[in-house]
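Below you will find the structure I want to go over with you.
A protein chain is absent from this complex, but the other protein chains hold their places.
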């Protein structure tokens, strides 16, 4: 075996561990990553609680550094182990990975870079990448199939809701007026959405009898039409019960595309050989 | 080709562009109209935000004039290109088109005609006319079919909700009384609707133990019976999955009726020839 | 035709008009009654609005007297036209009819009988009797069939919700304590119901971090399990779509039982001949 082949084989293994989840090491890597992400999110959260940050500032700071360095190593390994690094770097997850790792380094250079800190919360998005694991239980995939099938209907429905809320919000702005908290049409539309979706904060609420009458109609409408998206998904779910679901977690070692068929041997996107 | 034929042919083309959406120009017209409507709605909204209006009053005013003139031209073209103009003028959309265009001109004559301004929000209703486009994806039609089929059941259900709310509201008026915010039966009924639909503003809330007990029952009731409209629509959606959906966007050049069958050559309403 | 026969025939006609809805006169009577009930409810509502009552007290008083007298006449006619008057008088609707008619007469004798006034709201319950009309559209009956079939499941579900709310309410009482508004276990249970059913008044809300954590769990739970009653009714509705629905509005002239089969000629309860 030549040096170059050895090199490739070593990259092959790394690729399988980092990008896939059908070997023992690959699964272990995903579990460790999941734990690191969740720990990191809890750190970001606790840091924002002033009383906690005052007490344990040093502990939080050091833990954050450890996690940032771990994620940096992972980021570099991801670049190294793939054949077309730029495809990964400019992919959705590649950008997320960079953005969620960089803030800590920035805080070293720019002392007041407080606002970048929250970018670290983006790390949570990386959890979805690990959901490859969840795919094994078949549940999340079936959900996605039903959702994709009903995407168009739900979009039409939500578009419809927004239009109704704009019209009703404008009516309420005219009926209640600025003296009752409906200070502008956008605020009234915001109120109409709060009411229609049955959230009902109560920060703005109608005070005139006619306003309360219209509000009642909006509420009953909102209460009634919640049935529509539900009906859509229900009927799709019933259908999707008969569909077979793919559980192949392989990612192309060349272009990082996923969702290959169960018996795929070559990438459907770039045609390169998949890891056996 | 005679002059009269030329004239008719010119009207034909205009009718196809403005009223229909199965030619390239027709689709383009609809997209432009959609953008204009949305832009116009955003203008109406921003105008109502005092701080914004103070700063950019001139910009808002000029933009509004441009859009009003565009809509006026469209209105005139719609009248010109149809064979029976009065059918359009007194149709639902004809009235909407007029009402939503006129306020700006009125503000020219009557300086203080502030209240008419909000009429421009009606323009949003015109979006539904353009949904002819959406019809192509089949989704909105299927939704409408399921909703029409379950119309009677949902009406009975909402009627039932209103009756329950009136009775429970009256009971709460007796139990809580005016000192706890339930100042009259209509207000109590309003509260019952707020509670039953799980909106829950909290502007009025029960304070006596017995009132809280009744409120709990209303909430659990409302939480339980939301299942009913959902069940209705779900079962209708499941049925409608098997129905074929028409995607003909033609409108009769004579009487403007729509919803013709896919292979219709003559209007089902007035019998005149449809545009090929 | 003998005198007694004439008398019976006259009663027959009256019975058909008042108790049934399959003759022209019967339908007309029901529509008039419906209008009278709704008018009467609006009167009761407006009377409770102080500012309105002060202005139009005389108008409200006279209208109420007219409606009360009309309902009294109807009550007497109902007793006269049925063969077994006591069966009607002590039936559910018989008692409702009496209770909702009597308060106005009482106000004549007892000047301060304010509290009886609200009993008139019970008149609204009479609307359900007239829903015999609605039965024609078949919708309300289908709804009732699906609801009856899923009654047991929904009862178990609501029982389950109440138990969870009691346990979670008790936990919140311990966690948040009286200083945060959770003054007693019943109040905490009330709060848990408000939260679980996604009503969320906000009159009581958790302030400690741990309390907010538990509240989050309750909310997600409530958001998730609303699916259960919906699922129950959906699956029942799908089944009930195949069931035939009876639309016979006849009532037995002897014992006033309803829900006879479509081709019934004799009462299934007492065996007496039904009106042809």
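Note that the chains are named A, B and C in the order they appear, and that numbering of residues resets to 1 at the start of each chain.
Just so it is clear, contacts are C-beta pairs under 8 Å (C-beta built on N, C-alpha and C of every residue); 3 or more make two chains touch, one makes a residue touch a chain.
Model, not experiment: these values are computed from the prediction.
Based on the whole complex, identify which of C:100, C:238 or C:254 touches the chain you can't see.
C:238
For the full complex, which residue in C:48, C:205 or C:254 touches the chain that was left out?
C:205
Using the document's contact rule, name the residues of chain C that touch the chain not shown here.
Contact residues on chain C toward the absent chain are 152-153, 155-157, 163, 166-167, 170, 173-174, 183-186, 189, 195, 198-202, 205, 209, 212-213, 215-216, 219-220, 222-224, 226-228, 230-232, 234-235, 238-239.
Residues on chain A that touch the omitted chain in the whole complex?
41, 44-46, 48-50, 115, 118, 121-122, 124-125, 127-128, 134, 137-140, 142-143, 146-147, 154, 157-158, 161-162, 186-187, 189-190, 193-194, 196-203, 222, 226, 229-234, 236-238, 241
Just the residue numbers, please: which parts of chain B touch the chain that's not shown?
198-202, 230, 234
As a convention for this text, only the chains that are shown with their structure count from here on.
Quick check for you: after a Cα superposition of chain B on chain C, what is the rotation angle, between 0 and 180°, in steps of 5?
90
Which chain is in the middle, if each chain's centre is the mean of its C-alpha atoms?
So the chain sitting closest to the middle is B.
Could you state the distance in Å from the CA-based centre of chain A to that of chain C?
Distance between chain centres, rounded to whole Å: 46 Å.
Could you work out how far the Cα centre of chain A sits from that of chain B, in whole Å?
Each chain's C-alpha centroid was found; their separation is 33 Å.
Chain B: which residues touch two or more other chains?
As it turns out, chain B has residues touching two or more other chains at 157, 186, 189, 198-202, 222, 226, 230-232, 234, 238.
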